[in-house]
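Here the complex is missing one protein chain, while the rest keep their positions.
And now, chain A:
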Amino acid sequence: MKAFAQLFLSLDETNKTNEKVRILKDYFNSVPDSDKMHMLALFTGRRPKRPINSTLIRTYAIEVSNIPQWLFEESYHVVGDLAETMSLLMPESPNSSSKTLTEWIAEINQQYTRTEEERKLWLIESWAMLDAQERFVFNKLLTGSFRIGVSQSLVVKALADITGIEAPALTHRIMGSWMPEDYSYDQLIREQNAADNISRPYPFFLAYPIQETSEKRKNAEEVGAALGPADEWQAEWKWDGIRAQMIKRGGQIFIWSRGEDLATEKFPELHPFLNALPDGTVLDGEILSFQNDLPLSFSVLQTRIGRKNLTKKILADSPVATIVYDCLEYAGEDIRYKSQSERRETLEGLYQQTKFPEVFNLSRLITFKTWEELETIREQSRVMIAEGIMLKRKNASYQVGRKRGDWWKWKIDPLSVDAVMIYAQKGHGRRADLYTDYTFAVWDGDKLVPFAKAYSGLTDAEINKVDYFVKRNTLEKFGPVRTVKPELVFEIGFEGINKSSRHKSGIALRFPRILRWRTDKPKEEADTLDSLKALLNE
């Protein structure tokens, strides 16, 4: 654990990518192989299960820290991270632990078989055994996600340097479901083939945005200048669903979401079509709600995603289907090296054979001759229930991760309204202790009605100014939420708008975010609920 705690500290102490890679390499070189795999699992989002729920951990931490509960909660709002809050509030310990990361995780896993009393005792004793930094990391293991400013690609880079295995191959080998208990470092670095793990997905190829923010709009001419001749590109609609990789191998089927979650059971409608695919097939596409062969908006799909039990009613109200746009493996062969056009032909071949055309939809290619023509077609995105257009270079292979060059997304501009900030709340992580999460309202007669929450889109300098305003213009405090004097006006952008019975305003927005601070607008000039509702019909 010492080495792992030190790894955290060292990574925190630098902002430089090369330095981070060096630190990761030093770590890999200094710990046993089992620790390497545990670290890799943690840094790629594979946390051990939590034997003690976080409410209980909180309660024990409050006991150990000897402060009132409300003060613990206030402290948490200041720190913005539960694991860190607990380690800061506990009395200092002169001890330090010599157990390895593997040993600690094994101990954590053992707690499953213990009683609540035994777990509590173990936890309090463990805290007493660890120094402040170790305790923080230990708390992270027990409670939090491991978002620590190190991307998976950096970890892979360090590992690639050490093992001499190329980064894309390593990225592939750490995809899918594995836990450090059943996947050894030896297995990782040994030569592998697809049959070793029939459920393993390929790393997703992600498109790069053509316009990085909605303010930097690009016209056809600029797109052409950046991408070259239009006939080198394949265009499709950018569907607004769940990106998924669908696998049929060895008679079994697997559906992976982009977050590397196995979601096979969440989409039973897709099973017949996948089972009918030839063995050794991997498809890449989008899962959407469909009705009468037409995609429905994402909000329909959303109603079933979170459900544990898919009732008949849900399946009837929100049936899903796929729009498939790529084929990564065919007849057991990894064909990612082939060109977009060749893979497309293979995909079309599979499509022609399917007996389930109502579930297996092919992503239609958009015919266009010039960038200007495509720009006009893009205007129809909302009507198509699409988010914009995808551009794929016809001669490009299927690559790993988000890369500039061969896959681009050209999204439509967001809808927007001017709204007044009325509530503010403190953020988390690097926004801890700053008022960064705001609720916005529009006018309904002479009343302001809240309609959206947004927490991103401002520069740090702007956030500091808004934070200063909030602290000096608080009307009321409700727990962590402050009601602020309605004065500041912001332009709020969003991707879509739907009716909602759960919200006071009667509407719900999709991906609301702050486009800009309208320092030029008095609050009286903010938009009205009627003008927002008018967008419902568009």
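We take it that a contact is a pair of C-beta atoms (placed from the backbone, for glycine too) under 8 Å apart; a residue touches a chain by one contact, two chains touch by 3 or more; residues count from 1.
In this section, contacts and distances are computed from a predicted model.
K.L.:
What name does the UniProt record list for the absent chain among "Ligase-associated DNA damage response exonuclease", "Autoinducer 2 import system permease protein LsrD", "Extracellular solute-binding protein" or "Paraquat-inducible protein A"?
P.N.:
UniProt lists the chain that is not shown as "Ligase-associated DNA damage response exonuclease".
K.L.:
Among A:85, A:111, A:234 or A:425, single out the residue that touches the unshown chain.
P.N.:
Candidates A:85, A:111, A:234 or A:425; residue touching the omitted chain: A:85.
K.L.:
In the whole complex, not just what's shown, which of A:94, A:251 or A:306 touches the removed chain?
P.N.:
Per the contact definition at the top, the residue touching the missing chain is A:306.
K.L.:
Which residue from A:387, A:418 or A:527 sits in contact with the chain not drawn here?
P.N.:
A:387
K.L.:
Can you say which of A:209, A:224 or A:401 touches the chain missing from this structure?
P.N.:
Within the whole complex, the residue contacting the unshown chain is A:209.
K.L.:
Given that one chain is not shown, which residue among A:243, A:503 or A:518 touches it?
P.N.:
In the full complex, the listed residue that touches the missing chain is A:243.
K.L.:
If the missing chain were put back, which residues of chain A would it touch?
P.N.:
So the residues of chain A touching the unseen chain are 12-16, 65, 67-68, 70-71, 74-75, 78-81, 84-85, 88-89, 149, 206, 209, 213, 240-243, 257-259, 261, 263, 266, 298, 302, 305-306, 387, 428-434, 456-461, 464, 468, 477, 495, 510-511, 513.
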